[in-house]
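Structure incoming, see below.
One chain of protein is taken out of this complex; the other chains stay put.
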Amino acid sequence: MRAFFSMVKTALRQQLQYRSAMLAGVFTQLVFGLILIMVYTAFYDNGYSVMGGMALGQAVSYVWLSQGTYRMMPWSGIKDVEAMMRDGRIAFELARPLDLYNMWFARSMAMRTAPLLTNLPLVLLAACLMPEGLRLTLQPAWLVLGALSLGLGMLVSAAMTAILTGTYFWTISGQGINRILPMIGSFCAGNILPLAFFPEGVRFALRMLPFASMLDAPLRILVGTVDVRTALSVIGLQLFWLAALTALGRVVLRAGVKKCMVQGG
Amino acid sequence: MSVYFKLSLAYLRGQMQHLGSFAMSVTRNLISSVGDALRLVLLGVSFGAMGRWTGAQIAVLYGIITISFAVASALGAGLFSFSGVIRRGDFDRVLLRPCGTLTQVLGAKFDLTRFGRLTTGVVGLAWGIARLDTPFGAAQAAMTALCVFSGVLLFLGILMIQGGACFWTIEGMEAFNAITYGGVAMASYPLEVYKGWLRDLFLYVIPLGCLNYLPCAVLFGKTLPYPLFTAYLAPVAGGAYLALGLLVWRAGVRRYRSAGA
Amino acid sequence: MEHIISVRDLCVHFTVRKKGKTMFSPREKTVVRALDGVSFDIAPGEFVGYIGPNGAGKSTTIKCLSGILTPTGGHIAVLGRVPWEERVRHVADIGVVFGQRTQLWWDLPVEDSFELLRDIYKLDRGEYERTKARLVEAIDIGELLRTPVRQLSLGQRMRCDLVASLLHRPKILFLDEPTIGLDAVSKLNMRGFVKELNEKEGTTVLLTTHDMDDVETLCRRLLLIGHGKKLMDGTVDDLRRMAGTKRVLKATVGEGKVTLPAGAVLTAHEGRRIEVAFDPEALPADKLVLHLASTAGLTDMQVVAAPLDETVAALYRRMAEVEA
Partner (left out) sequence: MSTFRALLKTALRQQLQYRSAMLVGILTQLVFAFIYIMVYMAYYTYSPGAAQGMTLSQAVSYTWINQACLRMMSLSGLVEIQEMMRDGRIAFELARPADLHGMWLSRALAVRLAPFALHAPLTIAIGLLMPGEMRLSFALEVLPAGLLSLGMATLLSAAVTVLMTASCFWTIDSNGINRLLPMVAKVCSGNLLPLAFYPAGVRAVLRALPFAAIADAPMRILVGACTAREAAATLAMQGVWLAALLALGRVVTGCGVRRCMVQGG
């Protein structure tokens, strides 16, 4: 576990090292946030007070939170593992005494937590300073449970990152399906459009998927569109997906390592 | 110009060497633009119309801006990754060749994968036009074509400015993407949706509004708080930005060659 | 036109903005004098070595001569033209080869790159085919033409780059450390090609390098650059003389104790084999030999010129001290 904290520190230092890139990232997220909010406001002005259980104010906060947690989504596997695959240094990684899955999970978690400490605070700070109608508003009552759910969401996202890293055993160039999956995943997670704006049936189905547990679930709780019962069932689902994805991750890794060993590393 | 086509062909033949990753990046580009399109569709489905603009009309707006951005980014793909060219020091070799620097940089990367976005643009435009309740004859078609053409010029101008800026500072270039991609996402909706300063930004500073919002308002017979002639400003905006882009590029090259780099 | 290249008081000053210590402190502005008044002329057909320690301004000069860089001051005329003012026409008459960095298209076969260069340089098809055939045969890259550049070794790639830079029959060839990173065989090949090109075709060659073997085998004339100034313009021997005309006496002595007269330095001593560095003008060779013969006895001896890279290295060190 101590290794985990040190990994988070290094990932964080790396993030801070490219300060200008990080600031550019925050700027882009703020611009996109502004545009989306204004578009959704226009749609709400058509005489809709609530859409899919979400009022305009909550939709505004949802957009800011989804922009702030953008880097938290599992866009790809662990970068340098992909490079290791290509030039064969993966053999050293396999030879390490630590359990491979725990190590990769810890690195994935570090990769996902680092932006949380750099991007999210900046975006949220800016979002709170926005003028009326664009401002991020959260009820304190849901803050703690929402934060815990966000933590769970990050664990699920880390588990997904570990699985994506595992697929690099098969598509060495990393250009394969694991480039497309994150994009579909982020759409189903409510990153492109809040799930509340999806039609009824589709929305229910998407919320069952692990992608929603990464983003839509914690955000719904944070903006307060759910009552306690649904909040708990959402958290229950997050726990289920965390367990399921971790198990799947272990299976993928074991198969990958075996295949890799057979090939002579 | 023949050098431009020959360089582009060379790059394409190079890409064909890695067919797998080429197909993959086309699909990736397609899916990411389908994502944006789906947002538009789903909003239309859940909310119905948006103010006085029907779904079909918004689709036409989306189509024009997406097609022009897709074509411009395919042609100007070399400019997207130009900061890498500078960092690797390859620009010296460009200067050592007896033909224009811009031709070589643009030709260096004729990115066919950007056409993934083109398909969603074309589909959106076609779907929109088919469902328009107002007449859409030859004149309207010509007007739309003109808007798309001006859009390509305008986006090429923006990409040249982005490329030219690399001569001054390589850091922080990602912020520019916010303007290009943000602008495209924004201009897919009628500009009247946006509040004062943001609307003015995309009307007067980066005039994406002139490409689709203003002309289409006239096409669909909507009254506009702006004078009538603004609806025909698209080619002017496109030409002006292309000229600005060339200026910035030339100034950038001059700076690179004057012991500044 | 007696000079193909003439350079008068070439100055290039960079303003470098170093980041302040903290994110907020203003960036300090310092002016780096890469070139500070360098003048030289090169006649057609010459083979000139352009040497100097790292950061002495070698590649800056090449950039100015090839039209990439506009200098802060001074005047350059190459083939009667000012390089940076008529860049397009100027680069059509020169060939430039950078060591390790290829100008060919990474994913395409070598021949396709050549055809692209034919279109870029707008060469006449017939003449292009004849030049290409001659060069491919001379530099022996016939079997490499169909292989993509990415699959070539560094040595093979450098040979192809050389051909690529000669397809348009340039009158001047700039070689920027062409043999860096090459194995011994490839180095010899490369030197052979360039030497033959200069002698048979009459192409003027300007070679910047750190490899003193290149200099000794190829350069009839040497320009030494240091701190942005021209320190020497002459032959390899002038360079040795400038760096202190050290000669080295390699001898096998008898049983006697080895003592040395003033001005002679013992550089190696294993058993009965010794090496003594001395300056013939200060200490004539015969005096040293007689002294050694009478004291330690001489069974075998040989007088050799000091190896050039040691001499030059010593010179660069001395220049650095001057600068510090």
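We call the chains A, B and C, going by the order they appear; numbering starts again at 1 in every chain.
Convention: a contact is a pair of C-beta atoms (placed from the backbone, for glycine too) under 8 Å apart; a residue touches a chain by one contact, two chains touch by 3 or more.
All figures in this text were calculated on a predicted structure; none of them were measured in a lab.
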item	value
For the chain not depicted, the shown chains it touches	A
Which of A:Ala55, A:Leu148, A:Ile184 or A:Leu206 contacts the chain that the document leaves out	A:Leu148
Among A:Asn46, A:Thr137 or A:Ser233, residue touching the chain not depicted	A:Ser233
Sites on chain A contacted by the missing partner chain, in the whole complex	1-2, 4-5, 139, 141-145, 148, 227-229, 231-233, 235-236, 239
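Please note the rule applied: only the chains that are shown with their structure count from here on.
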item	value
Between the pairs A-B and B-C, the one where more C-beta pairs touch	A-B
Approximate Å spacing (C-alpha centroids) for the pair chain A, chain B	29
Geometric centre distance via CA averages, chain C-chain B, whole Å	47
Per-residue multi-chain contacts in chain C, two or more chains	none
Residues within chain A bordering two or more other chains	none
Chain C-touching residues of chain B, taken from the complex the two chains share	2-3, 6-7, 10-11, 13-15, 17-18, 89-90, 92-93, 95-99, 257-260
Interfacial residue positions of chain A with respect to chain B in the complex	20-21, 23-25, 27-28, 31-32, 34-35, 38-46, 48, 51-52, 173, 175-176, 179-180, 183-184, 187, 192-193, 197-199
Chain B-touching residues of chain C, taken from the complex the two chains share	12-15, 34, 63, 66-72, 84, 87-89, 91-92, 96, 98, 101, 103, 105-108, 112, 116, 119-122, 148
